[in-house]
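Only one protein chain is missing; all other protein chains are in place.
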């Protein structure tokens, strides 16, 4: 059982790392600000989310699980809002950025 | 090299960097940023002493830790006061500089910022 | 396992650090803000991994604090990044 959980941890964290990498590459390589914003939210949502999933078996107790899920939820909330706000700021500035 | 010594060297370099920015950058807001860097470098040196003072079952000496916590809060209030002074100076004179040179009508107010 | 978690934390830091090139290059302030946002998420993830690996008590609370404050810098940026003429209309009493 614990071997299976360890496997879950490793697979989920590796997948999370992939999304962090993808988000960063997108932030660096995409040509315009709105696509870069798109890449950024992938790292926030999926990257951190998969890492939280991977760490859940090691959380130790209900409070630990709740805290991890709360971290993910809060970052999701922040990233969704910030994406919206920054997209608005980019649009108002036009293509000058 | 362990974590504590590495953090100590980082802290020392931060003090150097902060000092350099404070001395060389003429703009007040940048001086403020540099001063905060300097301060956090000093805090980090406290943290190194705390970590090396691990004993009695706790991983870091609590006394320097408590001093750093107080320090962070005081540094913040000082920064906030300085920012308020700077913004007020800018509002009064339309400039954000520490020079008391003419042609400013309110330079006397500002030289103390 | 500890080694794996710490390496993962290191990898994330390395990745988002590369993203910081956007703070250097810009070109716009929006891009700088995005890089800072990515660094915030990366630091939260690295913190969770380090907390799980070393078992430092309370480290998850730090991640919780970072997550709560994740949006603050960007919100302050968007609030103050309004075009100047709009700024004047809305904050007539301020200038």
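Lettered A, B and C in written order, each chain numbered from 1.
In this text, a contact is a pair of C-beta atoms (placed from the backbone, for glycine too) under 8 Å apart; a residue touches a chain by one contact, two chains touch by 3 or more.
As a convention for this text, contacts and distances are computed from a predicted model.
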Omitted chain per UniProt, picking from "Formate dehydrogenase major subunit", "Sarcosine oxidase subunit beta family protein", "NADH-quinone oxidoreductase subunit K" or "Domain related to MnhB subunit of Na+/H+ antiporter", is "Domain related to MnhB subunit of Na+/H+ antiporter"
Which shown chains does the chain we cannot see touch?
-> A, B, C
Which positions on chain A touch the chain that was left off?
-> 70, 74, 77-78, 80-81, 84-85, 88
Which residues does chain C use to touch the chain missing from this display?
-> 3, 6-7, 9-10, 13-14, 17, 20, 23-24, 26, 29, 32-33, 35-36, 39-40, 43, 46-47, 50-51, 56-59, 61-62, 64-66, 68-69, 71-73, 75-82, 84, 86-87, 90-91, 93-94
Even though one chain is not shown, chain B touches it at residues 1, 3-21, 23-27, 29-30, 32-34, 36-37, 40, 43-45, 47-63, 65-70, 72-74, 76-81, 83-88, 90, 94-97, 99, 101
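Operating definition for what follows: only the chains that are shown with their structure count from here on.
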Averaged-CA centre spacing for the pair chain C and chain A, given as whole angstrom = 12
Per the C-alpha centroid definition, the whole-Å distance linking chain B and chain C comes out as 21
Per-residue multi-chain contacts in chain C, two or more chains | none
For chain B, jot down the residues that touch at least 2 other chains.
-> none
Taking the complex as given, what residues does chain A use to touch chain C?
-> 6, 9-10, 13-14, 16-17, 20-21, 23-24, 27-28, 33, 36-37, 40, 43-44, 47-48, 51-52, 55, 58-59, 64, 67-68, 70-72, 74-75, 77-79, 81-82, 85-86, 88-90, 92-93, 96-97
So in the complex, which bits of chain C are touching chain A?
-> 1, 4-5, 8, 11-12, 15-16, 18-19, 21-22, 27-31, 33-35, 37-38, 41-42, 44-45, 48-49, 52, 60-61, 63-64, 67-68, 70-71, 74-75, 77-78, 81-83
